[in-house]
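Following this message is one structure expressed as structure tokens.
With one protein chain held back, the other chains of the complex are shown just where they sit.
This part shows chain A:
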Amino acid sequence: MSTSKSEQSYTAQGLISNPPLRSDGRSLLDYRPICMSTGVYPQANGSAKVECGGSEVVVGVMCEIDHEGNEDHSFSANGRIKCNVLCTPSAYPAHSPPALDDLSYDLSVILSDVYSDPGLLPSNLVVVPGRKSWTIHIDALVTADGGNLLDVLFLAVRAALWNCRVPSTKNIEYKGSSQLGNESAFVTQHRTSHAADFEIKDFWEDGESLANRETFPIAITLNLLSSIHFLDATHLESMAAQSRLIFIYSFSQSTLEGNPTIRGIKYFGEAMPLKNVHTHMPNAQNYARELYSSSQMQLGVEESSRRQGRVAWR
């Protein structure tokens, strides 16, 4: 979407004026209303849709069994997370297909970089120790881009992972009789690493949530314009901003009060002294914490309402 120089400078003028003026009347640190729903794809193991202003991202999470000696020799005993982002042509009607692919690729890389950290890998992805594990496929679909896409993307992925249920499995193995001929010397079920295969514990239950799911990260994009910064830029506003500084944070119950863990920092735009990053960091941390707690609240409500829906239906 192209914008003219005059449009950009007009928007910039509004943002840096005192009091700042944004076209939709927000203050600099206000988000547009965020609408989040989970479980939108019943076929997927976890899914979520997040809308924020004009941006919309739908994420589906699929769990797939990976086994030792798979086709591309990429088996990891502790499981894997694979990310893929797809930008739809409807979100970017002006983009050519190759440009769309590039954009999808760039977003996929950012997401994968963050989620490839072993520290984020949930501990319950092991199925048969050393032999089989779950691979989590995150497929994000950008259906509309109204600015601030990265924050929305991370929020949506997080909600989908929160919603994800890994099927519960039970390991099975056969242990041969040690003394043949002695009928009672049969030891059949062992919970050791000799397990060869697994079975699904209960084919009706969705399974268990991912371990440490609260640590899945949140992204905060600070849009910098001369001395000010603002959040949740619309498309036009992000064009007017000189640069973008993106912080990606992880929270957990223990870090909510103290300092969250940082998962990544990205910077795009005009050159900037490094110390500015330090000055922005505490602010970003606070914004992220706010976003985290409100999204967490929403996820909690969604989850309990679903359970209640079931109970109420009885």
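Everything below uses one rule, namely that a residue touches a chain if its C-beta (ideal position, glycine included) is under 8 Å from a C-beta of that chain, and two chains touch if they have at least 3 such contacts; residues count from 1.
By definition in this document, contacts and distances are computed from a predicted model.
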*Choices "T-complex protein 1 subunit delta", "Ribosomal RNA-processing protein 44", "Calaxin" or "Pyruvate dehydrogenase E1 component subunit beta" - which one is the UniProt name of the chain not shown*: "Ribosomal RNA-processing protein 44"
*Which listed residue (A:35, A:99 or A:200) would be found touching the missing chain in the intact complex?*
A:200
*Which one, A:63, A:91, A:120 or A:236, makes contact with the chain that was left out?*
A:63
*Which of A:21, A:77, A:144 or A:172 sits in contact with the chain that's absent?*
A:172
*Sort through A:4, A:18 or A:43 and give me the one touching the missing partner chain.*
A:43
*asked:* Touching the absent chain: which residues on chain A qualify?
replied: 42-45, 63-65, 67, 132, 167, 170, 172-174, 176-177, 180, 183-184, 186, 188-189, 195-197, 199-200, 202-204, 206-207, 306-307, 309-310, 313-314
